[in-house]
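Note that one protein chain of the assembly has been removed; the remaining protein chains are unaltered in position.
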Amino acid sequence: MSAVATEAPAHRRRTNWLPYLLSLPALIVCIGILVPFLTAVYYSTLRYRLNLPAMKGFIGFGNYAGFLSDAAFWNTVRVSLEYTALTVGVELLFGLSIALLLQKRTRINDAISILLLLPLMTAPAIAALMWKLMTNPNFGVLSYFVQSLGVKNFQWASDPESALFTVVLVDVWVYTPFIMILLLAGLRSLPKQPFEAAALDGVPRRFVFTRITLPMLMPYIVTAGLFRLLDSIQQFDIIYPMTQGGPGDTLLVFQVRAYLEFYQYTNVGKSAALLIILWAITYALSNVFIKQWLKLRERARGLA
Amino acid sequence: MEHTSGLERALRGVALALIVVFFLFPILWIFLMSFQTNEEILRIPPSPFFTPTLGNYAALISGKLTTVSGTLDIAFMRNLWNSVLLSTASVAIALVLGVPAAYAFARFKFRLGEDIAFTLLSFRFAPPLLVLLPLSLYFQQLGLTDTYAGLIWVYQLIALPLILWIVRGYFEDISPDIEHAYRVAGHSWWSTFTRIAVPLAGPGIAAAGLLAFIFCWNNFVFALILASADKQPVTVGALAFVTASGIQYGQIAAAIVLSVTPTLALALYAQRYLVEGLSLGAVKG
Partner (left out) sequence: MPQLAIRDLRKSFKDAVVLDGVTLDVEPGEIVCVFGPSGAGKTVLLRLVAGVETCDSGVVALAGRDVTEAPPETRGVGMAFQNFALFPHMSAFDNIASPLTARRAAPATIKTKVEKIAALLKIGHVLEHAPRELSNGQKQRTALARALVADPKVLLLDDPLRNVDAKLRYEMRLELPSLLKASGATALYVTQDYKEAMALGDRIAVLIDGRFVQVATPGAIYREPASIGVARLFGDPTVNLIPVEPVIRPEGLTVHIAGCIVPLSRRYEHAAGRACMLGVRPEAILVDESPMADGFPVELEAVTPLNEKTLLLLRANDGRELLASEAGEDAAPRRHGVAHARFDPDALLLFDAASGERIPPKA
């Protein structure tokens, strides 16, 4: 015992501060998000119009209460929900079907699955322009196709009747590959034994799909679907470049409307309130999503 | 176990062909359009046969757009340059900031780290305008409106969560004992981080960086709100270009092709990592 010298150790305190130092930049970015977020919460309780600064004042839930009787607001809710339901629904169905078609690892299937990623990697705003060019009433190749099929006067995004269809089509074009590639990865990571057992027992393929494939794929479907749901309800990048929310108020989804409230009508308070409502919806959804996502992440890391 | 009938195989083939056409036709068509003159584009019926011209690209690159009513200056090359600058700088900074943070979150289980990681994650799914609109007012006060610095800072919102969550997973997959062994051998914390952890997480860092680049490049709304013409990237610039040039469809198509080529090329190059990146590390490809 006496032999243990007690000269001053070279390093007294260990690296406990290290993780904090390392995450400092991320923390600053976090604060950089939280400050404007809280500001937005605050603005949403104000009567605040940039063109009428004198009228600025606290009105509590005034902006929110105003929405209740505002038909335009309810139109926004309806359009947003329609858009979300349509895009996510179609993309899930379509994406799942493609993933099933490409499930087998063959050279051609792999090549196709890679090629299908190209729309996903196209900036949505640019994709909107591409489709705008293709649906141009004067020379658009799609307009021509539709006309040759005998549909007269199909005005695509310029007609309130078909505007939603058009932007949903673009969304489907861009984002179906997202669902497809996630589900394809999911399908290919499923254990083989249940399928081999089912094949041995001669279980009909429809049964295999509904009783084995689908339930086992469910975590992937839910994650991919929620991922898209969260993005889709916030749609901006396609609708704004394509139609700016028009024609009329047909495509005034939450973010487009908030953008216009802010810049066109300079109504900061109302715009903020709209976004807070949207945030509340996405926050609730993202909590569900993050749980699912963490489960899947654990699983993926377990496989590695 | 293949009992697929000929009919079924034929149907599958047809379905796949239709799918490929649906997803690739727009890209192909715009690509073809970019080599056509306006007269060829406006032909009815549209035809895939034409004499290709590089005129549209030449006009974009020279920045002079000749129309019937005279020449028009176009800043599209500047937009392209802005996109390169913004995306590259944002990803570089996000890597410098994010990789050490990802390491901290992976190695040291601490409350603040989890809070930061999840805050960034949950704001990844929050409406961007919610943060951007108040931020645009702050930026005016701070003098950051329409500066590269301001934009790069905001682009961290895109790049950082991606890098944090993907790279974190790669760090977690490295056995801590490998790092311990290096330190016991006599190497400092920093050299263990740079010579063991970073090289071993290399593929993940590269994948996250490439994806972050693609997402920064493809972003539209950030620059729409925070940048004016001379700082705008291609996504916003192309839209402005359409409004300004009106009917110069060949040049628009050429601009679109130039805008999407870098990301499509990167995507093809990095496709192995896309699944993992797109799911923020939840699904391995």
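Each chain carries a letter (A and B) given by its place in the written order, and its residues are counted from 1.
We adopt the following convention: a contact is a pair of C-beta atoms (placed from the backbone, for glycine too) under 8 Å apart; a residue touches a chain by one contact, two chains touch by 3 or more.
Everything quoted here is computed from the prediction, not taken from an experiment.
Colleague: Among B:5, B:175 or B:243, which one touches the chain that has been omitted from the display?
Modeller: The single option touching the absent chain is B:175.
Colleague: Which one touches the absent chain: B:9, B:64 or B:183?
Modeller: Only one listed residue reaches the unshown chain, and that is B:183.
Colleague: Looking at the full complex, which residue from B:112, B:137, B:200 or B:268 touches the chain that isn't shown here?
Modeller: Residue touching the chain left out of view: B:200.
Colleague: Quickly run down the residues of chain B that touch the omitted chain.
Modeller: Contact residues on chain B toward the absent chain are 175, 177-178, 180-189, 196, 199-200.
Following the convention adopted for this analysis, only the chains that are shown with their structure count from here on.
Colleague: Taking each chain's centre as its mean C-alpha position, how far apart are chain A and chain B in Å?
Modeller: Here the centre of chain B sits 15 Å away from the centre of chain A.
Colleague: Please name which positions on chain B make contact with chain A in the complex.
Modeller: 1, 12, 15-16, 19-20, 22-24, 26-27, 29-30, 33, 41-46, 97-98, 100-101, 103-105, 107-108, 110, 112-113, 116-123, 125-135, 137-138, 153, 156-157, 160, 164, 169, 172-173, 189, 214, 217-221, 224, 234-236, 238-239, 242, 249, 252-253, 256, 259-260, 263-264, 266-268, 271, 274-276, 278-285
Colleague: Spell out the part of chain A that touches chain B in their complex, as residue ranges.
Modeller: Residue positions touching the partner: 15, 18-20, 22-23, 25-27, 29-30, 32-37, 39-40, 43, 97-98, 101-102, 112, 114-127, 129-134, 136, 138-139, 141, 144, 148, 173, 176-178, 181-182, 184-186, 189, 199, 220, 223-224, 227, 230-231, 234, 236-237, 240-241, 254-255, 258-259, 262, 268, 271-272, 275-276, 278-279, 282-283, 285-287, 289-290, 293-294, 296-297, 300-301, 303-304.
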